[in-house]
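Mind having a look at this structure? Questions to follow.
A single protein chain has been omitted; all remaining protein chains appear in their positions.
Take a look at subunit A:
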């Protein structure tokens, strides 16, 4: 097989569903992912361990209990394996895509090999370059962080970081762990930790459940989600994990690493109350404020983005088609909505690719079903985004000296100075005046905080465009040699 019809970046639920559907309808597919197994973050699996004996390796079986809807995953995997065996698909795992560009009327995906887990040996080097007439960007989302006092202490993580350690390494990040932030994702993280032997001292959900009251129609359209929530509530009770709503972690305390967190109740306007704060001893804490779509490759390809109400940039699309011919997307890149939506969108996008590439008329009944399902799940996602919004008073959990950008060590005071005294009006200007977001992570960690600070100080949402990251992953220059 030389040169597939489609190259799919991202082998999470959306990318997998897209690849498998495309193959089923006669297209050939290249699937590229940074993970060591397909599944993405949702179905994250342990990495193979380098070394002759594989000592210390974690098996998929050891983390199976952490996963949801594994039958779907296994079905997708086996269909992908069949496609690979039949020469209809190729998978390139452990490959980090550093950029995309136009090539011969289509698109080229350029990647470098990841170092093997625990590996002492650098990979062989060089680039993987695969080109195809159609590119599907299914790069998912990552945890949104906001700065707070002490958030740069070791042991302070994102909720997703706790989860990744569990699923990828079967490791609980601590013995006494707090989980905080907002969103239903906090629940499976807490349950997973408890099942792995950690004591979860509390789940501190910033929003009161009453915020869901406005969105009952969206809930009614998605009863499966309700059942899922009930399942986790039961699991929390079984493990005696206290769920405290209307509360947030306002400070992490400790000298060399986190030793405790301070939890405050939020008032009706979403501001942490000064009274009644409690300090809870922990050795790890995970805080998650929902997810930020990874739109870097789509932006690099020139795709238009739109901003959601909560200020996140998503790829603009219709039935998976972006504003750029030949570039498609599916899953969290179009707006965070969870794995079920990503699966539906991945399949839907495959049909759009199929129609554009072959003129083949896909199954109309199936399309109608998918479109209805996508609409219902998106209405639920929209309700969830509103019910689990970042509380208005989140800034009160920061101090002037709290680092907003950890890579470049930019304190909040510097951002305030840019906004107040240098008339910066958006996150782009803040970045250029303070260097916040110019360091190792290229703003992936601090951009949400910077944008939220701009909104808080200016009194309206930040208006700067989606950040361009033409280099989506740091790339060693040696790996780029030997090509023109």
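By our rule, a residue touches a chain if its C-beta (ideal position, glycine included) is under 8 Å from a C-beta of that chain, and two chains touch if they have at least 3 such contacts; residues count from 1.
Note that contacts and distances are computed from a predicted model.
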Protein that the absent chain corresponds to, by UniProt name, given "Nickel import system permease protein NikB", "Acyl carrier protein", "FAD dependent oxidoreductase" or "Acetaldehyde dehydrogenase": "FAD dependent oxidoreductase"
Touch with the omitted chain, as defined above, among A:66, A:110, A:236 or A:295: A:110
Residue among A:102, A:406 or A:457 touching the omitted chain: A:102
Omitted-chain contact residue, chosen from A:65, A:175 or A:422: A:422
Option from A:256, A:275 or A:468 whose C-beta touches the chain left out: A:468
Positions on subunit A where the hidden chain makes contact: 99-102, 108, 110, 300-302, 408, 422-423, 425-426, 428-429, 432-433, 435, 438-440, 442, 468-471, 474-478, 480-481, 483-484
